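Missing here is one protein chain; the remaining ones are kept as they sit in the complex.
Coming up: subunit A.
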Amino acid sequence: MTRVPIALRTEALEQLLVERGLVDPKVMDGFIKMYETDVGPLNGAKVVAKAWTDPEYKARLLENGTAAVAELGFRGPQGEHIVVVENTPDVHNVVVCTLCSCYPWPLLGLPPAWYKDPAYRARVVKEPRTVLAEMGLQLADDVQIQVWDSSSEVRYFVLPERPAGTEGFTEEQLAPLVTRDTMAGVARVMA
């Protein structure tokens, strides 16, 4: 059997599903565009900035992540059960999906390549401190690292530490500081 290039196999599958009326190309293009351009880490950044500036919102966010992010309009596929874990000076949280790539899409968009990589998925559980250091995040030896394994039941989301020097910042000034990697727990927010 000859091996058909995967792009052609995908195209073939799409044609057949469209011809059979199972896939509406307009709906499909809408989904692709949405995840290419609209849904991304900026959503999560807005949640973080609000939590940093509104203690009551932060309490709600830690209590029920799904409901609190829905307050800002962020919901949808792969966001059905979001649990927010808070970084502190003593505890650093990092997120993985050891089995596949479960990830809070409504807050962060689709996962980046490193998150899906077999090496990350296997190693961050066994040697998180080393993996984080390799990714550029050096944590002091006395900082405890918690690794959270996402699944279809629970998608973890990290509330990073607010950086020093941002005391007077508004939500709008804070949000751009919050990168995707900080909300997966593989980086620190820099002022």
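Definition applied: a residue touches a chain if its C-beta (ideal position, glycine included) is under 8 Å from a C-beta of that chain, and two chains touch if they have at least 3 such contacts; residues count from 1.
The rule is simple: contacts and distances are computed from a predicted model.
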One chain of this complex is not shown here; going by its UniProt record, which of these names is it: "Branched-chain amino acid ABC transporter permease", "Phenylalanine--tRNA ligase beta subunit", "Nitrile hydratase accessory protein" or "Glucose-1-phosphate adenylyltransferase subunit GlgD"? "Nitrile hydratase accessory protein"
Using the definition of touch stated at the top, determine which of A:I32, A:V91, A:A133 or A:A191 touches the missing chain. A:I32
Extract the touching residues of subunit A with respect to the undisplayed chain. 1-2, 4-25, 27-32, 34-43, 45-46, 73-77, 99-102, 106, 109-110, 112-113, 116-118, 152, 172, 175-176, 179-181
